[in-house]
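The following block contains the structure, expressed as structure tokens.
With one protein chain held back, the other chains of the complex are shown just where they sit.
Let's look at chain A:
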Amino acid sequence: MSAQVLNRTAKIEARNVAKIYPDAHADGGFHTVLEDFDLDLRSGEFVSLLGPSGCGKSTFLNILAGLETYDGGDVLVDGRHVEGVNSDVGVVFQSYALFPWLTAQKNVEAGLKIRGVPRAERRERAAEVLRTVGLSAAANRLPHQLSGGMRQRVAIARVLAYEPEILVFDEPFAALDAQTREFLQGELLRIWESGRTRKTVLFVTHSIDEAIFLSDRIAVMTQSPGRVKDHIEVDLPRPRTSQSRSSTGFARIRAQVARILEEEVHIGNGDD
């Protein structure tokens, strides 16, 4: 019923999403993680979901990926409610989540194997994607023989290989050192911009700079219960390079975002 009145042009629509966890220690025996959470993503848009830790941004990502259920509101992808795992949504996790017993190549092939793609085609496609992420030389190595940055590139390749229309990232670079992080942010943009069709991306992060560098738009979240407090358009020209980071536009947006987040942290602390 409610789905019919919703906006048809959006790729992803979230309306009044609520998520409640049972929690014996909290008031009333439950903890509200998300409440009145609204977010739209147009097709081909790169949106970062930015917020303090514990604000529920990863929870929304899991709901969108179908890994968690929600307790109210609507989450739609292409106008259809999310029910269970949607294989059109590819997820890159913070802790890589690679299969440690499979080589980089076989990890990348996994999604294709599940889809019944024949062996030869699978290999060819995996080799191609590994080339895209610059890891051809590491194809036959196991995840634990790779550095953190390389592992995350394999995880990205694994998702790219089966070409989902939507990519979601759950703080993928948070565990990496600063140089590797900046390098991979650049790589991610290069890969995203070079794709045949622009994929719709939802990128969860708590780093302001990362959100600005990557996104078309930043959705800033409130402390718990989490909802989207403000949207900031990032009007920096693409393709973005390391020079973009030192531009005046970048600094202006950073100040703007920081102000919003600062208020949030103050309110959050005041409540406690």
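Basically, a contact is a pair of C-beta atoms (placed from the backbone, for glycine too) under 8 Å apart; a residue touches a chain by one contact, two chains touch by 3 or more; residues count from 1.
The working rule: contacts and distances are computed from a predicted model.
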"protein-glutamate methylesterase", "Multisubunit sodium/proton antiporter, MrpA subunit", "Glutamyl-tRNA(Gln) amidotransferase subunit A" or "NitT/TauT family transport system permease protein" - which is the UniProt name of the missing chain: "NitT/TauT family transport system permease protein"
Can you work out which residue in A:Asn16, A:Thr32, A:Ser95 or A:Ser207 touches the chain that's missing from view? A:Ser95
Candidate in contact with the missing chain, chosen from A:Ile20, A:Ala110 or A:Ala127: A:Ala110
Contacting the left-out chain in the complete assembly, out of A:Thr69, A:Gln145 or A:Ser242: A:Gln145
Residues in chain A touching the chain absent from view: 65-67, 85, 87, 89-91, 93, 95, 97-102, 110-111, 114-115, 142, 144-145, 158, 162
